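With one protein chain removed, the remaining protein chains of the complex are shown where they sit.
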Amino acid sequence: MDVTDLYQGALAELSAVFARVDDASVDAAVDTIARAKRIACYGVGREGLQIKGLAMRLFHLGRSVAVVGDMTTPPLGPGDLLIVSAGPGDFSTVAGLMGVATEAGAETLVVTAQADGGAARRADHVLVIPAQTMADDTGSAATSVLPMGSLFEGAQYVLFEVMILKLRAKLGIDPALMRANHTNLE
Amino acid sequence: MDVTDLYQGALAELSAVFARVDDASVDAAVDTIARAKRIACYGVGREGLQIKGLAMRLFHLGRSVAVVGDMTTPPLGPGDLLIVSAGPGDFSTVAGLMGVATEAGAETLVVTAQADGGAARRADHVLVIPAQTMADDTGSAATSVLPMGSLFEGAQYVLFEVMILKLRAKLGIDPALMRANHTNLE
Amino acid sequence: MDVTDLYQGALAELSAVFARVDDASVDAAVDTIARAKRIACYGVGREGLQIKGLAMRLFHLGRSVAVVGDMTTPPLGPGDLLIVSAGPGDFSTVAGLMGVATEAGAETLVVTAQADGGAARRADHVLVIPAQTMADDTGSAATSVLPMGSLFEGAQYVLFEVMILKLRAKLGIDPALMRANHTNLE
Partner (left out) sequence: MDVTDLYQGALAELSAVFARVDDASVDAAVDTIARAKRIACYGVGREGLQIKGLAMRLFHLGRSVAVVGDMTTPPLGPGDLLIVSAGPGDFSTVAGLMGVATEAGAETLVVTAQADGGAARRADHVLVIPAQTMADDTGSAATSVLPMGSLFEGAQYVLFEVMILKLRAKLGIDPALMRANHTNLE
């Protein structure tokens, strides 16, 4: 197997994903995050890892943010935002938490590959990443060199970084301040 | 095996531990926590679980607190406090984090069964729980009906709850406020 | 505040809880765990910490066990067991995961203070700990010196330790082997 081709193949696939991402949805998601009072983030499996990476960058930007399941997660209510990931459309725990957040008056933002999935249908805000997930990774539906939901998760990584750059500009955060918020407990 | 005897045996062992705990050390630890600007908590294994339980209650009390390893942990510096657990005396990651915290000007509080252990020797504040850990759970040293470090960890649970009650009184926090800080994202 | 009285008060409350625990339910839960092929454990908040402590001890006993949300959690199916905690009766994520497990043919075991709660009603096996949780911690319903769900969580700690002792005997596991399974990566 030619490793170089694998790298470039994966990057070409990611590039193609972003050619299909709707810029207006990204800007809307950035606005939603920027005006949220408190933010909580949740995702399962490897999507959850990307969501956590976003949470750390939001913390670096000085936002009031927490990861669901951590000991220091506040309750959400009006003015707050729950960000969830549901690549293949929906998950039982995502559905449960969205229900709680909505009932408490918080808004919900779903990142998904399935614009018509269960999570997207019940969300206040939807950000679609048109990339392969475990909803379409088998048989003739599969299009990625990467396994399972890896293309979606990699696209989340790049998308979230770009959103952080846009949030940093929008909120006028000095990169040095962002850096100073990083923990030394490592 | 008589279950009832096991329960009462475990509780009697816990009771004996607290007969040996130094009240002045507990009060000093409570004072240290009460005046800390930012608090970070760390522990390994099942001790780490008890440390996390303490962190959640400190969060409920409105303290600025984080668990090491979470995405939203700030850097520590002067005026801040690192709380670690080192039941059997020391751990490599505990030692590493204590070094970072001390170098950054933060104070350290160690909860341990070994007053002369490595972690205690390098700490600013030490809280000793005289209970069996994996430092003395084999051969003739073993005294508990519970395995390995379970007596120490159970004693941490009870001790931390009592410390929270004392902190709640000292800080004048209304129980209703504490409760209102609990997350609904469950 | 008299610290000594707080310790003994908390331990007396725990003792009273175990006077009300049904031994047959505990033995049934132990049997259910002993015969499960694969086990996954889940709980929210501080209940979740106690569930994780149980998971580590089950791992020490050599059981095939995982914590939901970890990277190495297998899928559950027939012959497998999902253990969840739902002290005050039910949680949205607990409900979601129980649904998934049941649909996949796995059995479910709920540890709760509410024998008639949502989680208990949909479970295959129920283990009731009759202790204060956030379902009855306010007004005249409150009976514990400890805040919120602390009595329930402390009772979980002791109960799970006793269950581990019973499992160790039932499975014939040498304490030395159990100890040898503990990680050195600390």
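In order of appearance the chains are A, B and C, and numbering begins at 1 in each one.
Quick note on the criterion: contacts are C-beta pairs under 8 Å (C-beta built on N, C-alpha and C of every residue); 3 or more make two chains touch, one makes a residue touch a chain.
If you're wondering where the values come from, they're calculated on a predicted model, not measured in any experiment.
Novice: Just to verify: which one of C:L11, C:A86 or C:A101 makes contact with the chain not shown?
Specialist: C:A101
Novice: Residue-wise, where is subunit A in contact with the chain that is not depicted?
Specialist: With respect to the unshown chain, the touching residues of subunit A are 1, 3-4, 6-8, 10-11, 14-15, 18, 21, 23, 26-27, 44-46, 49-50, 52-53, 56-57, 60, 91-94, 134, 137-138, 145-148, 150, 153-154, 157-159, 161-162, 164-166, 168-169, 175-176, 178-179, 182-183, 186.
Novice: Which positions on subunit C touch the chain that was left off?
Specialist: 40, 42, 52-53, 55-56, 59, 65-68, 70-76, 82, 97, 100-101, 104, 180-186
Novice: In the full complex, which residues of subunit B touch the absent chain?
Specialist: That gives, for subunit B, the contact residues 44, 48, 69, 91-93, 95-97, 99-100.
One rule holds in what follows: only the chains that are shown with their structure count from here on.
Novice: Same or different, please, for the subunit A to subunit C contact, judged on whether over half of the interface numbers appear on both copies.
Specialist: The interface is built from the same residue numbers on each side, given that over half of them are used by both copies.
Novice: With centres defined as the mean C-alpha position, give me the subunit B-subunit C separation in Å.
Specialist: 21
Novice: In angstrom, rounded to a whole number, how far apart do the mean CA points of subunit A and subunit C lie?
Specialist: Roughly 32 Å separates the two chain centres.
Novice: Which parts of subunit C, given as residue numbers and ranges, touch two or more other chains?
Specialist: Each of 44, 91-93 in subunit C touches at least two other chains.
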